[in-house]
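Shown here: the complex without one of its protein chains, the others still in place.
Then we have subunit A:
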Amino acid sequence: MEKDIAVLGVGMHPWGKWGKNFVEYGVKASRDALRDAGVNWRDIGFVSGAATMRCGYPGYVAGATFAQALGWQGAEVNTSYAACASGSQALAAARAKILAGQCEVALVVGADTTPKGFLKPAPGERPDDPDWVRFRLGITNPAYFALYARRRMDLYGDTPEDFAAVKVKNAEHGLENPNARYRKRFSLEDVASSALVADPLRLMDICATSDGAAALVVSSLDYARRLGQADAVRVAAISTVTPTFASAVVEMPDIATDSAAAVEAARFRAALPAKAYEEAGLGPEDISVAEVYDLSTALEMDWYEDLQFCPRGEAANLVRSGATCIGGRLPVNPSGGLACFGEAVPAQALAQVCELTWQLRGAAGPRQVAGARVGITANQGLFGHGSAVILKR
């Protein structure tokens, strides 16, 4: 049975703090993707939206919101919410529809507008809400990333300079990416002199939040052939597995992990790409480029190990050798990653797919990874959500 689908078109609205309605970003990205695909909006049979939780009811029903904005034309709609993996889950819904033969060509789109200032939990005494509990005790988002980073330092000998090198790399990669929000070169010294937020992480080790949108037009391979795009980039795997009890790593917003007293502890981050590799019949040795969720610089290094690019504890060697720079053996985040984009939750997983599509087409311009054939994305968010998508040419 056929299990791949084709990526016919990709489009993005540049990341930034534009202060506009998220629908505007989503429509721009969708129109770009449709144009890139050479597909008429009227031919789209399924609109799969990634929800945003910060833009009221239109955000909860993002698929319908975008379909209406583009002009109701009778397509079926879906909206997916899965935190950082929302885009991948929306893509998975489109793939299921296409592979079931219920639709030939679909639009997948996610967009977000970020509020001004800090995100904080709702007021009142709410000890049943883990988010309320951890803020009450003074444990903010950067603290979790810092705990992972510090553990790397004490266990594996990673240094703050290694973390800074990831920022320097990603900033270099994103310099000429027209969709990136931050396009500025940084030195190790720049990172080291930025404010300490949560030891050992500094301001420049941690990603911001942004507005942005990303969209894909995907189809059956047969439809792609009829369109003369038999050699289109293909989606070879989409993994959106949950964690397996018992969690081995303390995750935001929890105050404690599961107990592994009765069941062996399992690493969620490692499970995501493992399923994708299995589904694609490919392994880490086949990967030529990756887009991973660098919520912090040190977290990018955790991903190298969870993606099996190197044994656990050896990610710093990949950074130090330059292997993950464009021009290296296995470039990571050629787009510039979250370091250059900032996170736009429902759009981010799709933006990763857009970048890999450009890379596999050989159309990534100055940030092109030479000879890219297979790419993988990886991200992880709140409440057991995460995804890994494999694309191949």
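As a convention for this text, contacts are C-beta pairs under 8 Å (C-beta built on N, C-alpha and C of every residue); 3 or more make two chains touch, one makes a residue touch a chain; residues count from 1.
The rule is simple: contacts and distances are computed from a predicted model.
Remark: of the listed names "Benzoylsuccinyl-CoA thiolase", "Copper-containing nitrite reductase", "PadR family transcriptional regulator" or "Phosphate transport system permease protein PstA", the one matching the undisplayed chain in UniProt is "Benzoylsuccinyl-CoA thiolase". Taking the complete complex into account, A:Arg151 is the one of A:Arg151, A:Arg183, A:Lys275 or A:Arg373 that touches the chain left out.
The missing chain, though absent from the display, is touched by one residue of A:Lys17, A:Arg31, A:Arg54 or A:Arg136; that residue is A:Arg136.
Considering the whole complex, the residue from A:Met53, A:Ala260 or A:Ala363 that touches the absent chain is A:Ala260.
One of A:Met53, A:Leu196 or A:Ala363 touches the chain omitted from the figure, and that residue is A:Leu196.
On the side of subunit A, the interface with the absent chain consists of residues 118, 120-121, 123, 125, 127, 130, 132-140, 143, 146-151, 154-155, 195-201, 244-246, 249-250, 255-263, 265, using the contact rule stated above.
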